[in-house]
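A single protein chain has been omitted; all remaining protein chains appear in their positions.
For clarity, chains are labelled A, B and C in written order, and residue numbers in each chain start from 1.
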Amino acid sequence: MKEFPTADAALEGVTDGMSIMAGGFVSAGSPTNLIRALVRRGTRGLTAIANNIGLGDELDSLAEHGQLAKMITTFAIRASGSRTTHFERQWRAGAVALELVPQGTLAERIRAGGAGIPAFWSPVGPDTVAAEGKETRLFGGRPHVLEHALTADVALIRAQRADERGNLVYRGAGRNFNVPMATAARLVIAEVEEIVPTGSLDPEHIVTPGIYVDRLVRCPAVPVRWQG
Amino acid sequence: MKEFPTADAALEGVTDGMSIMAGGFVSAGSPTNLIRALVRRGTRGLTAIANNIGLGDELDSLAEHGQLAKMITTFAIRASGSRTTHFERQWRAGAVALELVPQGTLAERIRAGGAGIPAFWSPVGPDTVAAEGKETRLFGGRPHVLEHALTADVALIRAQRADERGNLVYRGAGRNFNVPMATAARLVIAEVEEIVPTGSLDPEHIVTPGIYVDRLVRCPAVPVRWQG
Amino acid sequence: MPLTRELIAMRAARELAPGMVVNLGIGLPTLVASYAPEGVLFQAENGILGYGGVLEDDALFDPDMINAGGQPVATVPGASFFSSDASFAMIRGGHIDVAILGGLQVSVTGDLANWMVPARGGGSIGGAMDLATGARRLIVLMEHVTKTGEGRILPECTYPLTGKGCVNLIVTDLAVLEVTAAGLALREIAPDITVAEVLRATSAPLLVPAQVPLMEL
Partner (left out) sequence: MPLTRELIAMRAARELAPGMVVNLGIGLPTLVASYAPEGVLFQAENGILGYGGVLEDDALFDPDMINAGGQPVATVPGASFFSSDASFAMIRGGHIDVAILGGLQVSVTGDLANWMVPARGGGSIGGAMDLATGARRLIVLMEHVTKTGEGRILPECTYPLTGKGCVNLIVTDLAVLEVTAAGLALREIAPDITVAEVLRATSAPLLVPAQVPLMEL
């Protein structure tokens, strides 16, 4: 049985300086309970990989508490400066590094990390800053950028339901980055709404096979709203 | 409505010299009705892309009738020569070309074709004939092979059930190559056991979104057994 | 009067036809879902194919049923859900007919800048670069000039690019413009707007036909 009693207990072994993937897209499928536990844990010097770190995003609490060394993300700094995040202030102060990645490239780099593909050629981003410092090559006459796989020490993900083997099903737009991240980290911790006996999920409906999931913790959903 | 009355009608516009992907893994999820219709159609000079062309495989009928110019596959010629396929005889006679590909590389090349990735670096096959004539490069100190995406003019696939928009669900091991092939061909023709009204498939359970499927035809499964 | 945001969205929706697969960017483009003809299938890059307009009733907010802008939406019959890697395989692989994105600047050759204001730095790329690359047709919606009156349609973008030569059509509060091989062509003007006003607001050369039709909304 992979179940842990609390989100805090499920983070056992997560230490300073680790790279941490966090699934979720704004409010959908966000592992808010695990991120809050990581804030409580006080682990520092983290490289976080997640789609967004905006106003209202729980990840911004990691910035607030100075736990982040680097952020790899697609939504970082709002075009409007009317309200700012802790992350933005940290970044302006030079306290945290930022690697901004096109969203599809981020998803594909994570999938590649889980699929044993060290690098791939992407049509996205030539002639932009996303290609800066990267190798480019023509395929079919169009420029492409060499993108490298992303893996992490830990992935924090959220699913709707697990069985005791860790097989996961999601809900609505809750799959997003949770699915590829489950394949790309050495330690995968999933918070779920409920855990059902093995065999009660239809094998046709399982989205993440249980072999990808190391730890489970039951937590109610925390509906967080993004503010941009 | 994308439904066609017969497999033969669904092949409208399939012409000599085209590249044709055929899903299925041995008996599982094989589009046997569509392949039989292609045999009846008599289309020639085809490049076929499929996991296997062995004894008992319906694709071997295309070889029998001299319709194949080239085969891209993972199971081609049995190690034992006790029984031979039409394909083997055609190949020995120099009448058909063979590109033998590791199975995971074949699946990934097709996925890449559907995903807009022209090429990727694979750890599979260096030091083997699978790497012959291909660019290699070290990642993490290990040699990797540059593999190129595969696309086709037509994909013939089989699913268990479709809705009227072409959303597909499969059965058991029937997903195999059908799923990536549905994304990688200009014209995707799916034979299915049944077509249900749009809205009767749970959005959480759909494996192939209907935008990938151009044509549907209802056909009973034809259980073909592989013989090696 | 320049068009309201709703009217810009309404005009953009006229570019859509049943059966099309359409991705809407965050902000102004999101409004298009409410005006599109029946049978258009909207894709949200966070993993939904087949959703409708933004739900106005906040009580209906479901954290797992949101569009790419984080706004609550509902699915239509025939919808499906998938992961981000599958979603961008769909986008990058050329399976989206039309993407409608917001813009900060567009060049006469169809370059788009929409993810960063240099004075602010940092930026948020989101799915814009992937959509600019993968969608078969790219429509940009934006106000013709900035709040401080600076042109957004330029000989060259001065902001960091989202993509080069990717824009096909621009719908603004003043006009509809098409990127053609010969240059940027004025196709329609908003009601109550003159060609001269459009030219004044455009900091780049435009191809202007003898007769410029009014936008139909």
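Quick note on the criterion: a residue touches a chain if its C-beta (ideal position, glycine included) is under 8 Å from a C-beta of that chain, and two chains touch if they have at least 3 such contacts.
What you are looking at is a predicted structure, and each value in this text was computed from that prediction instead of being measured.
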{"item": "Displayed chains contacted by the hidden chain, counting the whole assembly", "value": "A, B"}
{"item": "Chain not shown: contacting residue from B:D60, B:E88 or B:D214", "value": "B:E88"}
{"item": "Of A:P5, A:G133 or A:P203, the one touching the omitted chain in the full complex", "value": "A:P203"}
{"item": "Chain not shown, touching residues in subunit B", "value": "25-30, 51, 54, 74-81, 88, 91-92, 98, 100-108, 110-111, 122-130, 160, 170-180, 207, 221, 223-226"}
{"item": "Interface with the unshown chain - residue positions in subunit A", "value": "111, 113-117, 163-165, 167, 183, 198-199, 201, 203-204, 206, 209-212"}
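By our rule, only the chains that are shown with their structure count from here on.
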{"item": "Those chains which touch subunit C and also touch subunit A", "value": "B"}
{"item": "Taking each chain's C-alpha mean as its centre, the one farthest from subunit C", "value": "B"}
{"item": "Where subunit A and subunit C are represented by their mean Cα positions, the distance between them in whole Å", "value": "28"}
{"item": "Centroid spacing, where centroids are CA-atom means, of subunit B and subunit C in whole angstrom", "value": "37"}
{"item": "Whole-Å separation of chain centres (CA-atom averages), subunit A against subunit B", "value": "34"}
{"item": "Multi-partner residues of subunit A (each touching 2 or more other chains)", "value": "108, 122-123, 170-172"}
{"item": "Shared-contact residues (touching 2 or more other chains) in subunit C", "value": "75, 81-82, 88-89, 91-92, 133-134"}
